[in-house]
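Heads up: the structure comes next, in structure tokens.
Moving on, here comes subunit A:
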Amino acid sequence: MTTVIAMRDAGFILGAYAATVAVIGSFALWVLRAGRRSGRLVDDEEKYWT
Partner candidate 1 sequence: MTPTTSPQPTARRATGTRATRVLGIVTLVMLGWLLLFGLVLSPADIDQGDAVRIMYVHVPTVWLAYLAFIVTAVCSGLYLFGKRHSLGFDRVAGASAEIGVVFMALTLISGSLWGRITWGVYWQWDARLTTTALLFVTYIGYLAVRGLDGTRERRARRSAVIGLLAVVEIPLVHWSVRLWRSLHQEATILDTDLDVDIDGLMLFTLFSGVIAFTLLFVWLLLHRTRTIALDDLLASRGLDRAIAERRAEVSSSSPSGGGS
Partner candidate 2 sequence: MDGSGGTPAGDAMSGAAAVEMSGVIALLGGFPALSGLDLTVARGEVVLVAGPNGAGKTTLLNVCAGLVPVARGSARVLGVDLTGDRAALRQRVGLLGHRNGLYGDLTVSENLSFWSELVGATTEETDRAVEAAGLAGRLADVRVAALSAGQRRRTALAVLLVRRAELWLLDEPHAGLDPDGRTELDALIRLAAASGVTVMLASHDLNRSRDLADREVTVVGGVVVEAA
Partner candidate 3 sequence: MTVGRLRTARRIAAKDLLVERRSRVLVNQVLPFSGLVMVVFAFALGTGGVLERSAPGLIWLAVLFSTLITVQRSFAIETADGALESLRVAGVDPVALFIGKAAALACELIALITVLLGLAVVLYGAEPRAEGIVLLVTTAISATCALAALGTIYGGLAAGGPGRETLLPLLILPVAAPVLIGATRGVEAALGTDRTAVSEGWPWVGLLTVFAVAVGVSGALAFGTLIED
């Protein structure tokens, strides 16, 4: 871990990774949440993937 922090320009590099993880994580979470919310209101038989 220390080697990672000790990289040159660690702030920019880790920032790029952090932004990627954060944006993808929150988008995925938003999609899952929306699906769960709407999924509760629809019978399982009507979902084409079941």
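In picking the candidates, the idea was that all candidates are chains of the complex that A comes from, given by their letters.
One rule holds in what follows: a contact is a pair of C-beta atoms (placed from the backbone, for glycine too) under 8 Å apart; a residue touches a chain by one contact, two chains touch by 3 or more; residues count from 1.
Since the model is a prediction, treat every value here as computed from it, not as a measurement.
As listed, 1, 2 or 3 are all part of this complex, and the one touching subunit A is 1.
Listing the residues of subunit A that touch candidate 1 in their complex gives 3-4, 7-10, 12-17, 19-21, 23-24, 27-28, 31-32, 34-36, 38-50.
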